[in-house]
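The structure appears right after this line, and notes come after that.
Every protein chain except one is present and positioned as in the full complex.
Coming up: chain A.
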Amino acid sequence: MESINAKYVSQKISKTRWRPLSPSSLQQPDIFVTGSWDNEDNKISFWSTGNNGMSGVEDGLEGDPQLLCEHKHDGDVLDLQFLDQDRIVTASSTGAVTLFRHQQNSQTLSVSQHWERAHCYPCDNAPCTGVVCSSPEIITVGEDGRINVFRADHDGVVRVIENADSSTIHAVTYLRTTEILTVNSIGQLKLWDFRQQSDSPSQILSLSGDRVPLHCVDRHPNQQHIVATGGQDGMLCVWDVRQGNTPFSLMEAHSAEMWEVHFHPTNPDHLFTCSEDGSLLHWETSSHSEMPSFLQGGRNNSMISRSAMAPAGGNQSLISPWLSGDSSKGRVETTHMLPSQTLSVNSLDVLGQCLVCGTDGEAVFVNRQMPI
């Protein structure tokens, strides 16, 4: 925990994201972007975590994150995603979706595409709550219950699903290239298949009974049927979208709204969640460290009799530790990643060994030596 670096930035941070690394790069990420909310003038800002190109400084002597450039943003930044290395898409509380380009040579930011009122009511703006992209496609969701599909190079909207949801859609993620998953404020997960022309979801999963609003969703990077969600009660739910309409496991996590959940992109035994209660948790499934990870699934399969639970087609070769039995009983270890603090942690991102998160206490925390 000593390696955590806090920087106060004079704006409440709603989103933080690492810039993706080029596939060939073996380095750790060093540039991240933040979005602010609830300010008179909101901004998106690019930050560098030190060693500008000077790799090899690994002894924790790196200084504070340094501001590279910033740009005014109309309305709260409600979501933020990198489209590619140089372009980011933001979702605004005004309902607008904006594509920014970051010029790395001159360290400037410019608007390269702007969709005004992408989400709106007949006579008012509707906040755009979530965005997900897979270049060049950009999918946005909003409080108006609409799903929009944009293309980075098109002025207009490619596809709209009006009234996709009767309540607010809080987050969206890709399940496969043509399938997305949305979560809403009445505790439902909806699968949408864009190959179909129909404007209704191909599947609805829901928490039984309590209709706890869900705020975030992330898909397992390798096993596309495994999905983690977090909601208003701070519970972490792991779902297997292939089977059952209810979550596979429920784990007590936070005492207030869980704002974001992320699987580690390359080491999905690790998962991270942050919450309104001011904590950031690192979840680790007990991977059997003496075994190479690619053997894990098979081994679990033979040790734990799950045949009753396996799908009828049952030719799966890997069973994720996230789905191996009830994870609440000692299979999952959690650690707090932040020193005690009281204000909400709104966003986190993790890439390689680096973690960044932003809070309502106007601080950005960076940890570049994650034990992963």
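Odds and ends about this structure:
Assume a residue touches a chain if its C-beta (ideal position, glycine included) is under 8 Å from a C-beta of that chain, and two chains touch if they have at least 3 such contacts; residues count from 1.
Just so it is clear, contacts and distances are computed from a predicted model.
Per the UniProt record, the chain missing from the shown structure is "Nuclear pore complex protein Nup85", taken from the list "Nuclear pore complex protein Nup85", "Ras-related protein Rab-14", "NADH-ubiquinone oxidoreductase chain 2" or "Rab small monomeric GTPase".
The hidden chain makes contact, of the residues A:Q81, A:S185 or A:S249, with A:S185.
Across A:E137, A:D240, A:E260 or A:E276, the single residue that touches the chain missing here is A:E276.
Screening A:T16, A:S93 or A:N148 against the full complex identifies A:S93 as the residue touching the chain left out. The missing chain, though absent from the display, is touched by one residue of A:E137, A:E257, A:E284 or A:D349; that residue is A:E257.
Residues of chain A in contact with the chain left out of this view: 8, 10-12, 14, 37-40, 75-76, 78, 93, 121-124, 126-127, 129, 143-145, 163, 165-168, 184-188, 190, 204, 206, 208-211, 232, 256-257, 276, 340-344, 360-363.
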